[in-house]
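Excluded from the complex is one protein chain; the other protein chains are retained at their positions.
Just so it is clear, A, B and C label the chains in written order, and each chain counts residues from 1 on its own.
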Amino acid sequence: MTDRVVLAYSGGLDTSVAIPYLAKQTGGEVVAVSIDLGQGGEDMESVRQRALDCGAVEAVVVDAKDEFAEEYCLPTIKANGLYMKQYPLVSAISRPLIVKHLVQAAEQFGGTHLSHGCTGKGNDQVRFEVGFMDNNPDLKIIAPARDFAWTRDKAIAFAEEINLPIEQSKKSPFSIDQNVWGRAIETGFLEDLWNPPTKDLYSYTEDPALGNAPDELIISFEGGKPVAIDGKKVTVLEAIEELNRRGGAQGVGRLDMVEDRLVGIKSREVYEAPGAMVLITAHQALEDICLERELARYKRLIDARWSEEVYDGLWFAPLKRSLDAFIDSTQEHVTGDIRLVLHEGRVTVNGRRSDHSLYDFNLATYDTGDTFDQTLAKGFVELHGLSSKIACKRDRDASGK
Amino acid sequence: MTDRVVLAYSGGLDTSVAIPYLAKQTGGEVVAVSIDLGQGGEDMESVRQRALDCGAVEAVVVDAKDEFAEEYCLPTIKANGLYMKQYPLVSAISRPLIVKHLVQAAEQFGGTHLSHGCTGKGNDQVRFEVGFMDNNPDLKIIAPARDFAWTRDKAIAFAEEINLPIEQSKKSPFSIDQNVWGRAIETGFLEDLWNPPTKDLYSYTEDPALGNAPDELIISFEGGKPVAIDGKKVTVLEAIEELNRRGGAQGVGRLDMVEDRLVGIKSREVYEAPGAMVLITAHQALEDICLERELARYKRLIDARWSEEVYDGLWFAPLKRSLDAFIDSTQEHVTGDIRLVLHEGRVTVNGRRSDHSLYDFNLATYDTGDTFDQTLAKGFVELHGLSSKIACKRDRDASGK
Amino acid sequence: MTDRVVLAYSGGLDTSVAIPYLAKQTGGEVVAVSIDLGQGGEDMESVRQRALDCGAVEAVVVDAKDEFAEEYCLPTIKANGLYMKQYPLVSAISRPLIVKHLVQAAEQFGGTHLSHGCTGKGNDQVRFEVGFMDNNPDLKIIAPARDFAWTRDKAIAFAEEINLPIEQSKKSPFSIDQNVWGRAIETGFLEDLWNPPTKDLYSYTEDPALGNAPDELIISFEGGKPVAIDGKKVTVLEAIEELNRRGGAQGVGRLDMVEDRLVGIKSREVYEAPGAMVLITAHQALEDICLERELARYKRLIDARWSEEVYDGLWFAPLKRSLDAFIDSTQEHVTGDIRLVLHEGRVTVNGRRSDHSLYDFNLATYDTGDTFDQTLAKGFVELHGLSSKIACKRDRDASGK
Partner (left out) sequence: MTDRVVLAYSGGLDTSVAIPYLAKQTGGEVVAVSIDLGQGGEDMESVRQRALDCGAVEAVVVDAKDEFAEEYCLPTIKANGLYMKQYPLVSAISRPLIVKHLVQAAEQFGGTHLSHGCTGKGNDQVRFEVGFMDNNPDLKIIAPARDFAWTRDKAIAFAEEINLPIEQSKKSPFSIDQNVWGRAIETGFLEDLWNPPTKDLYSYTEDPALGNAPDELIISFEGGKPVAIDGKKVTVLEAIEELNRRGGAQGVGRLDMVEDRLVGIKSREVYEAPGAMVLITAHQALEDICLERELARYKRLIDARWSEEVYDGLWFAPLKRSLDAFIDSTQEHVTGDIRLVLHEGRVTVNGRRSDHSLYDFNLATYDTGDTFDQTLAKGFVELHGLSSKIACKRDRDASGK
């Protein structure tokens, strides 16, 4: 049987040249799979045609924007998914979706190998390959950039050697990954941690200092899911897109951080994710009124671990799925409206309302109508502190008084 | 022996009237203790005199600003202390300091009782009383507002009845607690969660939309402690004060949240803490480059728990002290400089440098000089994912596919 | 409307006398509810009759043995529920079941109050009352032992005063709570922690040193639930009962511990729970082969927290329910057989087999057939240790070496 390599195909130079390269290396055929995650840019049909022009025996294009929003972005909202309390997992949640479609294509087109263009020092190779193994461990994996030290220069030389019908675009100084959930930027001068980002890095967001008029909006959630903006029903995808626009116009969602990669190194990353940051901020504010205190405290630990699991490429792993079960069980009553103001890079929650709120005005108020029985507090305080009181006394006594 | 009640005395109407009231209730004497935590306002000597005028047998004033900064604010910086990921524990860390001084005063002046003015539905009663029990369980506790349902109206009536030499200020609609670390505001109309805060709530911060020119600064840390701003040596207190000024001018550090109180209810709180937020943001960014990944991940859990312990009034409790031991052990190498821009309410880190940094340019760079051996990655990825791969296969096999 | 107090009625002296006492205190009527949890002893119909003889207007008896096993013991098995790593929550899981039936009875018989016989320094008052509030916060709560300082001596005097038709049994020196899941014993001489338990404390277990012949058995689980013993189908209740017999005969399941009570004090407790300990041991051994490593590691944290929540009387609380969701999601593949030997107080697992096992002989073996690719290890080891290596080098460099 002829080997068939199913390749995650972006349409760019590197993966285009990889088509004939992989065919040559394996003596087999290449199936190109391209996924529309809302990354924008080129028309997907042109991408598909280019794959065929470069020699792919099959070229598949999948519009996965809604699937991505519903099955990958929404769980991230529910988990308030921020790696290191900051990064909304832009690339991390897109890999498992791509994995699913590559494995499906392999099963459909008789693929024997799966392939991606990632290097050996990043997170994405791990996310792809652990995903591959989790979904179909019988398929072999080829990662030319890592396994054959395949570089851009070699790719260009090879393209010329075989007269590949591809225009050699001028190399962008930026390495970018983007989808509807956000945009990740790496570039040489950021590798000096003392250098600030420059304005040309950004594409999803305006400069927050531009001084647009404030944008006030109301996001409605049902069971943890955003369902309306300013009273107009939206899908999750529409919510992200609208908030990318409105948040982006206000310069919301820029991040500049040093990140702990799974492979053991630290790296500087710049992100912009306006819609993601607005949605997570609003979701969290709604949880603050809809989740009971001890549940909320514990969920913060679960959320943090969820984010680490997803960052670490373990989307399909058993622990991630059980963390999902915990999180899902908490979302039933995360229903209500959050009012926010987007302005000058700030996302400010200034109103919450919910039929499922645990806030009880009559217990909280200091005015007439107070139903809180203060006489209960004395007993509470004494027993709440009793074990500490006994221990503190012992500590003093033992240390010689 | 005559009872002697040591009272936490703010100088305001309520605690002023409490002096004769407590004397009457206990048939004893009252010692007033006032602590300067940088809350500003009235001269402390006037406060002391008023206590005496109201009948205190002793009136003590303590300038604890530096002690507060070094022993309470600094640990909060090291712990990135944010309750519910937001609130920098403004009131929560001031109570244990006040407790210490009240207990000392009781031991010095023959106190038999300790007293505070808090109500029975807030957190501060817990913080005071658990602190009292932890530091001297033999002293009795009186909390007139809670134990005798002592209200402002009753206080005013009593003041008139006994001709107390105190001016009856017009009642502020706001309930405020403030110190150098921040300012907490509660007020009636905020008890409707849909109402936005109004501008008159704020005192430490300007409106972020005022449009001042950006303020760029460099904060230097040694072992987790801020030691210089823009190259000029500062004490922790000076750092907080300067950043309150500069952050406040940019509208940095405003918070509007619904909080889970220890007594089981949710309450709406507005805070402003410009210095605190700038320092914690900078400290965290420095940790991002100076702490090893697994330590950093675990410290986030420890930090969260530390914040809950402190919020819950357990500053002196054994667990809090062991969390401190963990945190202290992580700070040795949190040394270096963070450059930030304060502007329009935003605190943006845009540069880090440190001799203790774990960031390794040669491992991270994609350019010439790369020392990362990518061939190691394949083995890593396969074994990193092996247990999940086996489990996913079992799950599919068992579910009959 | 006449008050109606729904009382958790055990049939013993204290709760018998409580019937007329509560009627007198409230000027109302008493409904007695008795639950059969497999505690053995008296016939439940006699208990019911005694309640009526003592003046109850209604007396209800519920056989809840199967409900208890399926809905309370089984979740404890799934959670490997051991408070402080030792105590299988014998009393803790019975209280929420009793709560449910008391609240149902109140709703059925027009109850206005709920009542229990617990004192104010134990855990059970908390479990009852938080359960009551969680299930019906409108019902008032009366706890005579705590609220009226109602003691055994007062009860006896009151019984004589009103000529209550009840025999005054000689006071047992032991305070005992028992059900099919186990037996809890407190008694005066154990309050000296240096005193060893005496043989007369025990009832569910023989002396382990008796030297019975070893008892080997196989327990089969499906989805975490025990379904067969030695190949014979059993309900959960039957499994517990059979293992109480067989484990008890071997002296399995005795515990002597100092426990951290929820009310802040430490107390000495002796337990015997042969069936519980055998089932949890077997379940855990099966999890060891059926749960993926990272899931298993995290589940241990979840299990520990679950046990604390249940111990602390929070069976119905939101966090406990979300922990259940996590745990349930892990049990699907906990299916297979565990072989154990019960002998001389020891429970020894010496065989496991499962179609859902994650143990892979071909990966594990050192003999022919080994499929583990050892060349992968080098890369794994280097990247697994990379972040620590960088940090250790920094630490040495920074400390001046």
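We adopt the following convention: a contact is a pair of C-beta atoms (placed from the backbone, for glycine too) under 8 Å apart; a residue touches a chain by one contact, two chains touch by 3 or more.
The structure presented is a predicted model; accordingly, all values stated were derived computationally and were not measured.
J.: For the chain that is not shown, enumerate the shown chains it touches in the whole assembly.
T.: A, B, C
J.: Hey, which of C:44, C:162, C:257 or C:325 is the one touching the hidden chain?
T.: Of all options in C:44, C:162, C:257 or C:325, contact with the hidden chain holds for C:257.
J.: What does the interface between chain C and the hidden chain look like in terms of residue numbers?
T.: For chain C, the residues touching the absent chain are 84-85, 119-121, 125-126, 129-130, 133-135, 137, 143, 146-147, 149, 175, 186, 188, 191-197, 208-209, 211, 214, 256-260, 262-268, 284-285, 288-289, 293, 296-297, 300-301, 304, 308, 312-314, 316-318, 339, 343-346, 348-353, 357-361, 363-367, 370, 372, 374-378, 380-382, 384-386, 388-389, 391-393, 395.
J.: Using the touch rule from the top, list residues of chain B that touch the missing partner.
T.: 260, 263-265, 291-292, 294-295, 298-299, 305, 314, 317-319, 321-326, 328-330, 383-387, 390
J.: Which residues does chain A use to touch the chain missing from this display?
T.: Against the missing chain, chain A presents residues 292-295, 332-333, 355-358, 360, 363, 373, 375-380, 382-384, 387-388, 390-391, 394-395, 398.
In this section, only the chains that are shown with their structure count from here on.
J.: So what's the Cα centroid distance for chain A and chain B, whole Å?
T.: That gives a centre separation of 32 Å.
J.: Where the CA atoms of chain B average out and where those of chain C average out, how many Å apart are those spots?
T.: Their C-alpha centroids are separated by 40 Å.
J.: Give the residues of chain A touching no fewer than two other chains, as numbers and ranges.
T.: 260, 263-265, 314, 317-318, 384-386, in rising order.
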